[in-house]
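A short worksheet on the structure shown next.
Omission of a single protein chain aside, the complex is shown with its protein chains in their original locations.
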Amino acid sequence: MKAFTHLRDLGPEGAQEILARAAAWKQKAPGAIFQDKLLAMVFFNPSLRTRASFEAAMLRHGGNAIVLEVGNGTWKLEDREGVVMDGDRAEHIKEAVPVLAQYADALAVRAFSSGLSDAEDERDPILSAFRAHSPAPLISMESAREHPCQGLADLLTVQEAFGTTKVPLTLTWAPHMKPLPKAVPNSFLLTAAACGADITVAAPEGYELTAEVRAEAEAYAKATGGSVRFTTDQAAAVKGAKAICAKAWGPATGSEAAPMASLQPWMPTAAHMELAAKDAIFLHCLPVRRNLEVHDRVLDGPWSRVVQEAGNRFHVQRALLASLLLES
Amino acid sequence: MKAFTHLRDLGPEGAQEILARAAAWKQKAPGAIFQDKLLAMVFFNPSLRTRASFEAAMLRHGGNAIVLEVGNGTWKLEDREGVVMDGDRAEHIKEAVPVLAQYADALAVRAFSSGLSDAEDERDPILSAFRAHSPAPLISMESAREHPCQGLADLLTVQEAFGTTKVPLTLTWAPHMKPLPKAVPNSFLLTAAACGADITVAAPEGYELTAEVRAEAEAYAKATGGSVRFTTDQAAAVKGAKAICAKAWGPATGSEAAPMASLQPWMPTAAHMELAAKDAIFLHCLPVRRNLEVHDRVLDGPWSRVVQEAGNRFHVQRALLASLLLES
Partner (left out) sequence: MKAFTHLRDLGPEGAQEILARAAAWKQKAPGAIFQDKLLAMVFFNPSLRTRASFEAAMLRHGGNAIVLEVGNGTWKLEDREGVVMDGDRAEHIKEAVPVLAQYADALAVRAFSSGLSDAEDERDPILSAFRAHSPAPLISMESAREHPCQGLADLLTVQEAFGTTKVPLTLTWAPHMKPLPKAVPNSFLLTAAACGADITVAAPEGYELTAEVRAEAEAYAKATGGSVRFTTDQAAAVKGAKAICAKAWGPATGSEAAPMASLQPWMPTAAHMELAAKDAIFLHCLPVRRNLEVHDRVLDGPWSRVVQEAGNRFHVQRALLASLLLES
């Protein structure tokens, strides 16, 4: 694999292979497989889990990682073609990326949505520029469209709980004071569909995921025997689900969505969990704003797998890095 | 040892053991004792010595370290229970700490005093939350109440100068334009008392250390045969001392202290050092504001051990990390 920036780089079969390798290595860790390998990580946005788990994956297996923070210690980067660079972006990705690719064996990049529009997120401008200009293997640490390592960690957690990913899963919208990006819900949906789950997405009117992402998920479901369903009825959606994954995201571009503050009843509480299957688990990518996005009783209750889910970031990323660094 | 965040985690005997190991390994360094070990360091505040010396201790012995800066590259962290997280703190310590503990073998945290009150510092809210939620060994890189690695480095420097820690030591208040935290003077006092020194603390009226810290120091002195004395008479306090340790700190909560600017004569000068013992040494934890907090002639004079004292941070921390990583 030369790049892993979107789930389509793996597809359903590739996703299953990564989950299988992640699970096997979680049982019995490999040795110094990243000996003499160097990963250059470029962050346009903050990180806790992503940074620490990628660094740990390299360092624990004989490798090393370099961290650069765009606009904080390193120059702001331009991604647009042909512009006169007289603004605050002192360097173009056309230079920065091939330069870093000379020092490191692979690159990792985090570049959140600009918030301009769903169409802009589909285009994924910064990630696309990295991908176009990197001669080295590239992995996404979340971009405008997807957070593909998160999706894989989520499904590994489902598999650990139920021995299979082919179970009813519900992704529910959650409230927040800010219109957060859709990369995480997109990746949960896409990865669950690619892993053959029966997935229901519940969100208020006006908070729909894009047609492109929904169509991609439906194609995966068709290939894997899973199913994809979209609803605005949260109570119906959580009923009987084996896993409830909650995430806040902003309205669809141009939609007449209700203001987020008015949607407080969408916050998952213990009552929601009691509607789910008896052995249901609760997932969230973290960071989570307690009592705004998810109630304390859910996060501190018996359903929560959020810490284990974050731990699985390490495991799926180790498997992905092996594929990128050792087999590309 | 599962955690080292306050001197009471070691007690007088444990402190002596760490000093003994630090001194022995300073003579003859151990090999790759931290092979396959990863330390995750979390900074709420700036650092030079602490960061570099902890990283060096891990790296020089086959281990690795990850550095996260709260609010600068990673999310701001909430420590309060039960709040609605709608402010600028995007993640709770209840998630962040157990997540990091999955990636690393031990955690280190720096979280200075909030400056709210002495009582709040006694409670040590951020450090306490880290300690409550970390399944991994935890070490303090300075918190609201104590800077325990600094205290041990100070006493190692005393021991190197005089062959024993059981000597007359003076901790003197020094001027500054800001009301600095009391963690460093607290730790000097506690560690000196735990090491059996005869310690005098000189500070202007209204700048007293807390009753809790003074009582703890007195208990250590009783156990070790040392002594603890508090005075507002700086000249008397420095007379005959074997070591003078200077530090600026803020007034006691609620006290009618003189403004710090009016206390400029408290700044240690060569004249102060000449009142001390003939072979007296000068200590300061650094960073030090020259000619505001301590005069150039002291820092550049024959008494100064401040660079060696900072070097000893590496040595005591290596000994502590061995205890936490290899024996916990």
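Each chain carries a letter (A and B) given by its place in the written order, and its residues are counted from 1.
The rule is simple: contacts are C-beta pairs under 8 Å (C-beta built on N, C-alpha and C of every residue); 3 or more make two chains touch, one makes a residue touch a chain.
Small disclaimer: the values here were computed from a predicted structure and weren't measured.
Considering B:Pro30, B:Gly240 or B:Gly311, the position touching the chain not shown turns out to be B:Gly311 (whole complex).
If you put the hidden chain back, the residue from A:Asn45, A:Asn64 or A:Thr269 that touches it is A:Asn64.
Annotation: of B:Glu55, B:Glu78, B:Glu91 or B:Glu146, B:Glu55 touches the absent chain (contact as defined above).
Where chain B meets the chain that is not shown, the touching residues are 43, 46-49, 51-53, 55-56, 59-60, 69, 72, 177, 286-293, 296, 299-300, 306-307, 310-311, 314.
By the touch criterion stated above, the residues of chain A touching the omitted chain are 36, 38, 40, 64, 66, 68, 72-75, 78, 82-86, 90-92, 94-96, 98-100, 102-104.
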